[in-house]
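All protein chains of the complex are present and in place, except for one that has been dropped.
Chains: A and B, in written order; residue numbering restarts at 1 for each.
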Amino acid sequence: MDRAEPLLREYLILSRGGQGGVTASRILATAAVLEGKYAQAIPQFGAERRGAIVRSYLRISDEPIKRHSRVKQPVGVSVFSARILELMDLNSIAPTAKRVLVNSSKPVHLGDREVFYVDATSIALELNLVIAGWPVVNTAMAAAMAKVFEIASLDSILEAMKNFFHGKLLEANLEAARRAWDRVRKA
Amino acid sequence: MNGKFWKYVPQNLELEAEEDLRNFLRYLLAHPTPGSAGATGTWRTLKPVIHVDKCVKCGMCWLYCPENVITWRPGEYPSIDYTYCKGCGVCSSVCPRGAIEMVVEGE
Partner (left out) sequence: MVRRVVLIGNHAVAEAVKMARVQVVAAYPITPQTIIVERIAEMVERGELNAKYIRVESEHSALAAVYGAAMGGARAFTATSSHGLLYMYEMLWWAAYSKAPIVMAVVTRTIGPPWNIHSDHHDILSVRDSGWIIAMAENVQEAFDLTLQAFRIGEDKRVLQPVMVGLDAFVLSHTAEPLELPEQSDVDAWLPPREPLPFVMEPGKPFAVGNVGPNEFTMELRWCVWRAMERAKRVIKEVDEEYRKIAGRSYGGLVERYRLEDAKYVVVAWGAWCGDMKEAVDILRSEGYPIGLLRIRFARPFPREELIEAASGAKAMLVMDRAVSMGMEGIFSMEVKSVVGGRVPVKNVVAGLGGVDVSYDEFVEIFRKFIDEYESGKYIDWTLPEWYMPWRGGSR
């Protein structure tokens, strides 16, 4: 019934408040638009709390996106902290997602889903991307998502990031994105 | 153009807008002028009289007069324009020195 399916892809991002899930989704949307696509970056509607699980969504399409309702059938899920998987059952929140990206230092297996992993936390620590005790993994995860879900090229991601960061912080984040792009692996 | 029953279908937008603007100025805006309601001096029953011996030239009466008929400048005694003073007594109530006495008109 979903006529638009081949053109429109929807993603779910599970992060913790403070990790930058919403920013990651905006970077990805901006990168896709730079490549002439259409995109929507949707935050969790409502109050965010530091440390709490935050859901944000991303739509990428070859045509203008009409719908504004919540993403119900993501084709991919990005998990910013492997421990979130202990608390949330992907089978119930994203049964349609065939491909999953997890921030993890070692391979993760999730039934018959195709899982990719990247140690975004280590990348953030290497580059001192830490705010108030939280490694900020958004740029590393955005780059890994772009690669795993074929959303945009690394160049577009780096270009998009210039809208979000400046100066030294930008430099560190560009490097985080490059490292994540190189290090993301299939589990 | 005159009648009791009115419906509006815009014809000449510019002209009709100008007409509305004229009405608007007339019905919405009021420019303060002494005597905007005529020679309000005829309304008086009691008349304010300033006793300069008690007056400290503070200007409170000038500030509060609802008809804008008291003349005063810093350092000067106030004076009242009786053609328009309506005798409301506000000046007398606000005077901190009791310098304005309300006396029966004509006495």
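One rule holds in what follows: a residue touches a chain if its C-beta (ideal position, glycine included) is under 8 Å from a C-beta of that chain, and two chains touch if they have at least 3 such contacts.
What you see is a predicted model, and the numbers here were worked out from it, not measured in a lab.
Asks: From the touch rule at the top of the page, work out which displayed chains the omitted chain touches.
Replies: A, B
Asks: Could you tell which one of A:Ile42, A:Leu101 or A:Ile123 touches the chain left off the display?
Replies: Final answer for the missing-chain contact: A:Ile42.
Asks: One chain isn't shown here. Among B:Leu25, B:Ala39, B:Val56 or B:Val103, which residue touches it?
Replies: Answering carefully, the residue with contact to the hidden chain is B:Leu25.
Asks: Counting contacts across the full complex, list the positions on subunit B that touch the omitted chain.
Replies: Here the touching residues of subunit B are 6, 8-10, 13-14, 16-17, 20-21, 23-25, 27-32.
Asks: Across the whole complex, list the residues on subunit A that are touched by the chain not included here.
Replies: With respect to the unshown chain, the touching residues of subunit A are 1-4, 25-26, 29-30, 33, 38-43, 45-47, 65-70, 72, 163.
To be clear about the criterion, only the chains that are shown with their structure count from here on.
Asks: Where the centres are mean C-alpha positions, what is the separation of subunit A from subunit B, in Å?
Replies: Distance between chain centres, rounded to whole Å: 69 Å.
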